Every structure is written in structure tokens, then in C-alpha cells.
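Read the structure below first, then the notes.
The complex is shown incomplete by one protein chain, all other protein chains being positioned as in the whole.
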Amino acid sequence: MLYFSCDYAEGCHPQVLDALAKTNMISTPGYGEDEFCEKAKAKIRDYIKCPQADIYFLVGGTQTNQVVIDSMLSNYDGVVAATTGHVAVHEAGAIEYSGHKVITVPGHEGKIDAAELKQMLVDHFADDSAEHMVNPGMVYISYPTEYGTLYSRDELEAVSSICKEYEIPLFIDGARLAYGLAAQSELTMADIASYADVFYIGGTKVGALFGEAVVFTKGNTPKHMITQIKQHGALLAKGRLLGVQFDALFTDDLYMKMGANAIEHADTIRNDLKEKGYQLYMENPTNQIFVVMENEGLKAFGKQVSYGFWEKYDDSKTVIRIATSWATTNEAVEAMKKIL
Amino acid sequence: MLYFSCDYAEGCHPQVLDALAKTNMISTPGYGEDEFCEKAKAKIRDYIKCPQADIYFLVGGTQTNQVVIDSMLSNYDGVVAATTGHVAVHEAGAIEYSGHKVITVPGHEGKIDAAELKQMLVDHFADDSAEHMVNPGMVYISYPTEYGTLYSRDELEAVSSICKEYEIPLFIDGARLAYGLAAQSELTMADIASYADVFYIGGTKVGALFGEAVVFTKGNTPKHMITQIKQHGALLAKGRLLGVQFDALFTDDLYMKMGANAIEHADTIRNDLKEKGYQLYMENPTNQIFVVMENEGLKAFGKQVSYGFWEKYDDSKTVIRIATSWATTNEAVEAMKKIL
Amino acid sequence: MLYFSCDYAEGCHPQVLDALAKTNMISTPGYGEDEFCEKAKAKIRDYIKCPQADIYFLVGGTQTNQVVIDSMLSNYDGVVAATTGHVAVHEAGAIEYSGHKVITVPGHEGKIDAAELKQMLVDHFADDSAEHMVNPGMVYISYPTEYGTLYSRDELEAVSSICKEYEIPLFIDGARLAYGLAAQSELTMADIASYADVFYIGGTKVGALFGEAVVFTKGNTPKHMITQIKQHGALLAKGRLLGVQFDALFTDDLYMKMGANAIEHADTIRNDLKEKGYQLYMENPTNQIFVVMENEGLKAFGKQVSYGFWEKYDDSKTVIRIATSWATTNEAVEAMKKIL
Partner (left out) sequence: MLYFSCDYAEGCHPQVLDALAKTNMISTPGYGEDEFCEKAKAKIRDYIKCPQADIYFLVGGTQTNQVVIDSMLSNYDGVVAATTGHVAVHEAGAIEYSGHKVITVPGHEGKIDAAELKQMLVDHFADDSAEHMVNPGMVYISYPTEYGTLYSRDELEAVSSICKEYEIPLFIDGARLAYGLAAQSELTMADIASYADVFYIGGTKVGALFGEAVVFTKGNTPKHMITQIKQHGALLAKGRLLGVQFDALFTDDLYMKMGANAIEHADTIRNDLKEKGYQLYMENPTNQIFVVMENEGLKAFGKQVSYGFWEKYDDSKTVIRIATSWATTNEAVEAMKKIL
């Protein structure tokens, strides 16, 4: 069976595993107060050219979104997201569970439109009933989006400047950040850090066993952050595991190399698909490929390739997701080509 | 100044005030464990032809929506509502505050469409990711809706039968129930009770100082309901005040007579408006009238009539809301006609 | 039946009812944006000699405690209270429901001890694990306490100065404030305002139908307070009812006169009890009297007098509560004396 169903199907990159093994029997303090975490943070600060960055390591994506959003918002605030945003759809209500509304604006292949965002804010603050409504207290976008699309520099700048105008923090979910950055050339991670008030560097989907690095970029860390993390059940006892892994991810450019691996293979697969006459459901440049498949053919295909169901296309067709990752090999891509 | 801005601008109907005055110095137990509450509940049970109804009196609408939804839902549940539903827009996030997502379906002049509701449920339960999403655990509709429109018997039956099929309770927000029932002839309050698993009879907007009567119609009262009400800060110490008022509302058909008063005057005003060439923003049969006004004329109008701002129509026009109520008089309607 | 079971057994003082009746058909804006509320606030500000006071009217005590505590605290904060404090015991978990721990310190006949409070704070902040614990973010006391006792000026000053030292707001629950102030002579309501960062003036138990006036005394109102109140389901549509009532309470010194009525009668009853050889469970100067009664005699007594059960004393005796109020009459007190 070929595995293309998601980008978290394997353990971790061998270099990450190696780092864990090498440090395994070293004793350190718990809860992230260890030297590995410090070292990893220093490397990240350096890499994103943001010396004042304050960094916290968490375990998973939904957890990170919940903790970041809840710790930065006040009771009366909600978070603005695309209708298709992960926080709006696929987190089992984790944001509402923590008391905050996800205020949706239209998603355009996963992206929010700066002009529509602006209009929503204008309308909200002009509304006589604004005090009876949830206050827009943060804007959440994902890079890449849930549809594998990317904001251009101009688009990102436009969203960011609206946030600045309204003094609303911009939160960029970077669960697949490496795959986004590797798929284009106009934005670096330092740019992401400069546009975002807070963002996270996804490890779970990019070669770590688990782990997301939350970066507060503007001296804007919520107070008692450790207490808030603990309160959400999100403080890892052996925090050093996160430090060790992120240290490895940011050594020898491993994080970006893994991003490049996924993108290279995704591009190949996209070409293979087109060559074989398949219809892409959506054009996007990152590691997720959305293909329209005949239900008939899909059955046979599914016996040899593990893919992700995305949605029904029509009565005879289905949209599936093929995801490459840091772990994808030439062999697997070639093997799938033969099956297509 | 003529007051047409809302239906909660005055105190209460004189008969309600009279009942409060007459019982004022009688001593009773607190928290609704008094004979006035018992008497009022018996009258309501009788009126809605639902002997098994379990009734709780609360103070206001948002409070009622929060308590009912939160006490009936489990952690993993959300409530389905129209995008324009009160719980979705104008309750400052009270539902999310209590941990539940408001899952929206399109609002059609305030109403949800049974077929769209069904499709949403079909899609949800067919989704491979359903367990990563909020479970649709209740359907919320308002009768009349926030736009003053009404579900027909067929529409209500369609929504209700989908709820039954999926074993999801149907909650009908009756903040303006009297105005809905008085504006049509095919549905009685007993019908509402039969379609709904839980609904409330609005007092605040229909002649009480305050108060909403929540009715669980199917032996489905959440456990420890008094504790849950208290926990939401919603248990009135002098609960008897609610009993006394609802007793008065359900004496001599006062509740429905007040409904009829509002509708009669609203119909007159709608005619007056059409006669004078005004454009109604939306046709609806209840006590809220939405009119498109020239911004120019609106300034002068606003000096003599207190109205509700609804929304911007275009650069030169505005949609306003004119609301009649139990307190509206012939004199006021005639005076406004002259101003139009 | 004589009613001494609580201080919220009747409706409201005739002057309050009169004010409601007189203003009943006047049209005003909703949600407390009316002139009656403004007028009442001005009177209160004047009475408590606190021109900068920011005042909000809410409906009930538990609701008020929940809204005040939740709006002033951050996620990571808890509220410190006596083990016997209303928020710790009798609010059905309303504080925890809003996400905050009630951190308890010993209650001494209902009061917290300043030295013990200080020690708790010293210990907390000295604890290596402080970041893994709930942060003490507010101190809650009640005046009078749930046991009808009063803090002396010195005691109040001691608690207040510890709060100042630790920059933790002091919240004084004044559900029965009139009964406390009337029972002693060293403290005025202006003193309460000066010691507290936020307090409330209880109306429900002192002659209003319902209503509590929350006073932020130090320019410390939480942001978007109306939104937060709405979010808790606590924003009364006809807010004017609260304004009208508090205006009446603060006219002709009615609030304090009602306090004095309750205290005078309570003192008489305490004397009657002692004279007849009853054992007081606890000495206190306010409107709640705790008496130890033989279970035998209690049965007969209970047929003529409605009292409050407090707790079991031993196998043959019970502690009961007798409460006087603004509504207590000479006749009732005399009638009870005969029964004793």
C-alpha cells in the first residue's frame, strides 16, 4: 500500500529521531525549562530574524490554536476566520469550548479576502448593535490554507495592514509552514514573522513526532502564559522533547529541506495526473493535491494507494486528497504514477 | 416623540401591573416554589394542551436561549441556527461562552429551509471527519423570526420531522410568540408545543415587565434543572414575580389579545406606508415592519418618531425597523401617519 | 403563618412599587440607556461620595457575582473567598462554570482573617509551583457575611490594604448591605466604596422586586462591559426597571430606613429569644438570627412560623435561621414572641 493520505502518517525524520535518541538519558528539568528548549528557541529567533520573539512549544495543532486564541482574546472577543478555516470546521468546537465565537468571512479557496475582511469590520463597528455582538478580537489565517493555497505577499500585506489599522492581532497557523514556504519564492519565514503578531511553525506535519512552535513576535505574550498552557492541559512534562526536536528541525536547514522534498514530489504528481488526463479540483502549489476521480476507478485505486476522501464531486465522481510530505520518496511517486 | 423603536419600550400591561400590586405584600417561598408559579404553569399547560409540559420561568431572552441550549446539549454538541438567528448574531456570544458552537445554515428572510437543513445533516454524518467536527445536537428556530416572518404549518412540520428523523431536539424561540400567532390563523400555541421539543413563550416583549416561560414538552427536562439555572446566574430569588405575571398573561386571553393589538396596528402602518409610496424592505405579517427610507427624510422623521436602525440600504437610503406592540395605541398610529 | 424564613419573601417596598407604577407607560430606550438609570446612578454616586463611580444594574446576586468576577479576572485568575462564602458554596458552581476557581481561606463566622489572607498570598507567591497553580486575582468578601456578621473598620482596612499591597482587587458583596450598615455606626456606604475596588448594593433583599447595583469605584470597569453582561445572559431588556427601583431606593433615604427597620426588629427578636431562654448559635448584629431549637419544639413552631433550616446541631437540636427584613412589622414580631 502506498501512503498518500496525509502528511502525518510516519514517525519523524531520522535526524529528529537521532537527536531524541542521543539526548534520551540526559536528565533535565521538566516543563520546557531545559537547555534544549533554550537552544531551539535561539535558533528559531535567529532564523526568523526576530530577536524579541517569545517562543512556546506545544504538542499539536488544535491545541495550539485553542491556547493561542484563548490566551490572547478577552471574554468578549471572537476570532475572525475563513468559513473553511481549520478553527471553524475541523477542531470539534475547541475554540467555542474555550468560550470564543469563530466569526466567519467567506473563504476563497481557503483564503480570506482583505477587502471583505475590511468590510466586515467596517460594518461591525458601524452597527448600532455592536455591543450586543461578539467583538472581532483576532484574525486567523493559515499559511498554507486548508486547501493548500498560499497568500501572495501583497495579499498577506493587505490582511496585515487591516489588522494593524483596527489593532487586531493577526494569527498565522503554520501547521504546514514549510510546505508553504518551499512552494514559492517571494516570502521567507522572517516575512511571516513580520506580518504576524503570533504564528506557529508546524512540526507534527513536517518531520517531528509532534510539536508546534508558537512565536509571539511583538512583545505581546499573554501574561502567565505557562499557567494558561497548563490550564488547557497543554504543558508537556518532558518539554525537552519539543526542544530537542525543534533544535533538529532548525539544524542544517532540515525544516526547509523537508518542505522542498514534499513540494518537489507534489509537483511531479500534479504533472503525472495532468499527463494522464485527471482533473485537478483546484490549482495550488503546495503538498496537498485535490483530484477529481471517477468513483469506479477510485475503488481499484484505493486498494493500492491510501488517499484522503475530500468531498463528493457529483454522483459519479469524488474529490480526493493526495498529500506528499517530508517522508515521500521517489519510489512511491513512481509507483503511484504506474497505478494512475 | 412617538415610540416605535422596539416592543420593550414600556413597563407592562396594566393588568400585569395590577396583579403584581395585588400580590405584592404576600409572603411566599423564593426561587419559584410558590403557588403563583404553580397556578401560572397549570394555565399554560392547559392552554397549550400539553399536560405533561414541564415549565420554568426565566428573566430574559438571551438568558433563556443560553440556559436551554446549554442544559440540553452535551459538550460535543452545537446548535444549528439560521445565519441571521438571534443566537448566531445578537447575543454577544452567549452560546459560545457556554461552550457550544452555533452551526449556521442559510437564513431566508430569517427562516431556515428544511431541505437545506436536511442536506447539512446528511453531509455532516457522511463526512469522514464528522468526529472532528461539532455534532449538530439541536435545531434552533424563532417564531416569528428576527425578520418578523413566520414558518407556515408545512414548513414547521418539515423542519420538525427532520429533527425527529435525526433525533435532534427542536427549540423554538418564542420571544415574540404572541405576535406570530396573532398574525396568522393556521397555527395555535398548542401546535407550537407539539412541533417543538422545547420552546419559550416570550413575556418581555409581550406585556410583562420581564419573563420568558420555557416549556419542555416531551418529558425531556434536563436533570437538575434548578441547579443549572442557578449556575447560569438565572434563578430569580423572587420567582413569584414570574408566576404572577404569567398568570396574568394567561388570564382572560390577555397574551393573545396583546398579540392582536400589535398586529392590527402593524397592518395599519404597513397600509399607510404603501399608500404614501414607501418601499417595504421585506414583506412580513408580524409586528416588525422594515421600511426603506431616504436618508434625507429620515432625519426629520427621526425627530418625531423613535425608530430602529436596521441596516444601510445604499448610499442614500437606509432600512429602518418600526415595531408595534401590546402598548401601541390608535393615537400613536394616526399621529405617525401624519408624519409619514 | 408568620414569615421569617428569608428577606426576599415579599414583592417590593410600596414606594418602589409606586415608582414602577408611575413610570409604567413611559417609553424609553432599552438595556439601561434611559434617564431613570442615569438618575439613579447619579444619586448613588452622590450618596457614596464617589463621583468617578461607574455603575451597572443587574438582576440578582449570583448573576452579579458571576459577571463581576468573570469580567474582572483573566483566564489564569481565581477568586479568594471564605470557605463559607456565597460564591464558594451556594451558587451552584456559577464561578467555576465561568472558568474560575474559588480559592478558599478559612471562614471565621463568615469572615476572612487578614493575617491568614496575607499568609496564603505569601505562600502562594513563594511556591516554586506557583505557575502551575491558579493565580489569586481577586478577594471576595461579603458585608454582612452569610452568617450575618460584620467586618469592623479595622478588619476591613486590613483586608483592603493587603489587596492593595498585592494589587488584587477587593470585591465586596453587598447583597444585604443596608442591613449591615444599619447594624453598626462606624462605617458608611462611602467607606465601603472607598475600601472596595468593586462592590454591589443589594436591592433584591432590601425592598426592590429585584436588582443589584454594581459599583466600580476606581475607574476600573472592565472593557466592553455591556457585551460581557449580555454574554452572561444578564442584560435586562427593560433596564429602566432597575433604574426606577434604585432611584426610589435612594430617595428620602429609603434604602437605609429599610435597613434600620430590619435591624430594629432583629434586635427585639434576639432579646425575646434570650429572655425565653433560647440559645443563639452565633452572636451577630444584623438581620439574620441563628437559634438552636429542640427538634421537638421545632415541629410545633414550624406550623406557625416559616423559618429557614440552617444545619443540624446535634441529634436532638437544630440550628434555624430567622430573618427580618424591610417588610417585617411590629405585629409579626409580637405575634412570634407569643409563640416562642
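Note that the chains take the letters A, B and C in the order they are written out, and that residue 1 is the start of every chain.
The definition used in the following text is that a contact is a pair of C-beta atoms (placed from the backbone, for glycine too) under 8 Å apart; a residue touches a chain by one contact, two chains touch by 3 or more.
Since the structure is predicted, the reported quantities are computational estimates derived from the model, not experimental observations.
Chemist: Out of B:Gly99, B:Pro144, B:Gly207 or B:Gly239, point to the residue that touches the absent chain in the complete complex.
Modeler: Missing-chain contact among the listed residues: B:Gly99.
Chemist: Given that one chain is not shown, which residue among A:Leu17, A:Ala130 or A:Leu340 touches it?
Modeler: Touches the omitted chain: A:Leu17.
Chemist: Pick out which of A:Cys37, A:Val59, A:Val105 or A:Val214 touches the chain that's been left out of the picture.
Modeler: The single option touching the absent chain is A:Val59.
Chemist: Looking at the whole complex, which of C:Ala92, C:Leu236 or C:Met336 touches the chain that is not displayed?
Modeler: Missing-chain contact among the listed residues: C:Ala92.
Chemist: In the full complex, which bits of subunit A touch the chain not displayed? Write them out.
Modeler: On the side of subunit A, residues 1, 3, 5-6, 8-12, 14, 17, 20-21, 23-30, 59-67, 91-94, 97, 204-205, 209-210, 227-228, 230-238, 240-241, 306, 327 touch the unshown chain.
Chemist: Suppose we count only contacts with the excluded chain; which residues of subunit B make the list?
Modeler: On the subunit B side, contact with the omitted chain comes from 70-71, 74-76, 99, 131-135, 223-224, 226-228, 230-231, 235.
Chemist: Which parts of subunit C are in contact with the chain that was left out?
Modeler: 75-76, 78, 89-93, 96-97, 99-102, 126, 128-129, 131-134, 309, 312
One rule holds in what follows: only the chains that are shown with their structure count from here on.
Chemist: Since subunit B and subunit C are copies that touch, just let me know if over half of their interface numbering is common to both, same, or not, different.
Modeler: Because over half of the interface numbers appear in both copies, subunit C and subunit B meet with the same residues.
Chemist: What is the chain whose Cα centre is as far as it gets from that of subunit B?
Modeler: If we average the C-alpha coordinates per chain, A ends up farthest from subunit B.
Chemist: Rounded to the nearest whole Å, what is the centre-to-centre distance of subunit A and subunit B, using the mean of the C-alpha atoms as each centre?
Modeler: 41
Chemist: Counting in whole Å, what is the centre-to-centre distance of subunit A and subunit C, each centre being its mean C-alpha position?
Modeler: 50
Chemist: How far is the middle of subunit B from the middle of subunit C, if each middle is the mean of its Cα atoms, in Å?
Modeler: Roughly 33 Å, centre to centre.
Chemist: Would you pick out the residues of subunit C that each touch at least 2 other chains?
Modeler: Residue numbers touching two or more other chains: 227-228, 230-231, 235.
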